[in-house]
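Note that this complex is displayed minus one protein chain, with the remaining chains in position.
Note that the chains are named A and B in the order they appear, and that numbering of residues resets to 1 at the start of each chain.
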Amino acid sequence: MTFRTPSRIFLSGLALLMILSVLSIGIGVSDLGIWGTFSDPDARQILWEVRVPRTLAALLAGAGLAVSGQAMQILVRNRFIEPMSAGAGQSAALGVLLVTLLVPSAAIWVKMVGASLAALTGSLVLMAILRPMPPTQPLLPALVALVYGGVISAVVSFIAFQGDLAQFLGSWLTGEFSGVLRGRYELLWIAGGASVLMYLIADRLTLLSLGEDAARALGVNVGLITATAVAGLSVVTAMIVVSVGSIPFVGLVVPNLTARLTGDNLRRALPLTALCGALMVLGADILSRLIRFPYEIPVATTVAVIGAVLFLVLINRDPRSRGAAGVNPAASADRKGGSHV
Amino acid sequence: MIRISGLSHSIAGTPILRDIDLTIPRGGITALIGPNGAGKSTLLSLIARLQKIQTGTITVGDLTIGTASDQDLARTLAVMAQSSHVQARLRLSELVSFGRYPWNRGRPGPQDHARVEQALERFGLIPLRDRFLDEISGGQRQRAFAAMAYVQDTPYLLLDEPLNNLDIAAARDLMSLVRDMADTDGRTVVIVLHDINYATAFADHLVVMKDGAIAAQGRPDQTVSEALLEQVFGTRARVEILQDRPVVLV
Partner (left out) sequence: MSDTALAPARSRRRILPLSLRLWGLLILLVACAAGYMLIGAEAPWSFLLPYRGAKLAALVLVGVALSVATVVFQTLTANRILTPSLMGFDALYIFVLTLMVHSLGATAYANIPVGLIFTINLGSMALLGLLLFAVLLRLARGDMVRLVLTGIVLGLLIRSITEFVQRLIDPNEFQTVQSLSVARFTQVDTGLLALSSLAIGVGLVLAWRLRLRLDVLALGDAAATGLGEPPAKLQRHAMLVICLLVASATALVGPMASQGAGPSSFFGLIVTAIAHVLTPTHRHSVLLPSAALIGGIILVGGQLMAERVFALATPLIVVIELIGGGVFLIVLLKRRAA
């Protein structure tokens, strides 16, 4: 009956998502009322211009973050890495910044392409750095990735200061949905599309997690699948950064939780991952709006608090249960081997 | 004399030591042996105050572990730990001179220098004195740690599996140095050993542990037998007497 449990979880998750979506549409400074949305044209306008786009944006961003996190974890064979904090997110910001500085009048789609290409480059460089690392120390790549992201973000700050854009950067990089209106979030549908693309190659990605040689032996075109997945997750990350800003930890935490429920078969895991990602971001956004109503807390801040706690739990879980997370027990014997720096 | 009474210890609910009463005589070498997980190293680390005592008491000479001052204990009891991995980048002679710390609190005088010189000489470390610890072999490093314990000038010396990862030459070499410290300087040595044959060859007194309790103790020739091997270690092996001491044929 193992397959029943996830599907039941999936259905109850879906129900919860419905409830949260209705709640999200209902919350705002102006009280819409159920009947108002039918009769009052102003209320209808708020509904379609603000509330619905905002809810959709949270759903799309959350699902995209979680799916791209899981794809990245397969590609680098490490559970503690996600694109948003491991270079792709910061690179996307760098891309937008450079386009803004070099071609101030550039259209949004130019920025979008710039961000995607930069995110792609950032991800590829990280993968090249991590590639030679032995799997015996699962936390080391996570550390390298986090610092790598930090370095790129320092480059972004430096350029922003030199280009007199620092003010703009601070408010813009922290992910929040308060600026989402109709016409200002549609890029996220591209992120949604890229997530679907990754679902389509899910089986082959799963095989890739067995190791490149094993995957090749099973007839997987390793180069093509890797390229598709990297491109997909770069596009997702770039679209989210461009339209709502950076949202950390979702891609780290959610795949780890769903892998415990469904295992690592991506075809089964990805839909649940997407659902949980959407739940987490939408839930956090609702919380961010309610806590100090009518003011808002950026969703990234709320997510960061929740995500950092969950991440601490993940990396410090009891070693006995860590086997399930694909963590090599050799790491715990590490100190005797000379783990000093 | 080291007296242990009513000593119990558990880690995460699992009992490691069960109500141990043991007296380790003054002088000579006492070896703790037993199968993996018998609690030998835990017992040694409790005497060495590397872990906190949960129940029971341990006295070393007239000092009680847990109440005596750190400095008094450091002048009474030297410890050579299992993994002697040092983070700091040290030269060998610098490491050895740390053995004088309990006496000089980090401010070495002429006497301390002379003592270190003597130790380097005695342990055959003069040619290696300016080498960094990560540049010498495992056997040489263990010898350096032994020299460090030697200059600490304590009546008691504890060693936890010092022969790990040493080849036969380095292992025999180290054990003769330890033997010599017991004979010439009258130190009381307590050592955890894996290899029973090393224990019977070098120790005066054996303490055999199993499942956190003392299974047997006494002189090597009166303790090690085929019956003991089967009972404690769960293996049938022949024991021959060669030159008056028991040897396990593996």
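By definition in this document, a contact is a pair of C-beta atoms (placed from the backbone, for glycine too) under 8 Å apart; a residue touches a chain by one contact, two chains touch by 3 or more.
Source: prediction; values computed, not measured.
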{"item": "Of A:121, A:209 or A:301, the residue in touch with the unshown chain", "value": "A:301"}
{"item": "Which residue of A:9, A:52, A:146 or A:261 touches the chain not shown here", "value": "A:146"}
{"item": "Option from A:21, A:70, A:85 or A:100 whose C-beta touches the chain left out", "value": "A:85"}
{"item": "Hidden partner chain, touching residue among A:107, A:154, A:224 or A:290", "value": "A:154"}
{"item": "For chain B, residues in touch with the removed chain", "value": "48-50, 70-71, 73-75, 77-91, 94-95, 98-99, 101-102, 105-107, 130-132, 134-135, 149, 152"}
{"item": "Touching residues on chain A - with respect to the absent chain", "value": "80, 85, 90, 129, 133, 137, 139-140, 142-144, 146-151, 153-158, 161-162, 164, 169-170, 173, 246, 248, 291-292, 295-298, 301-302, 304-305, 308-309, 311-312, 315-316, 331-332, 334-335, 338-341"}
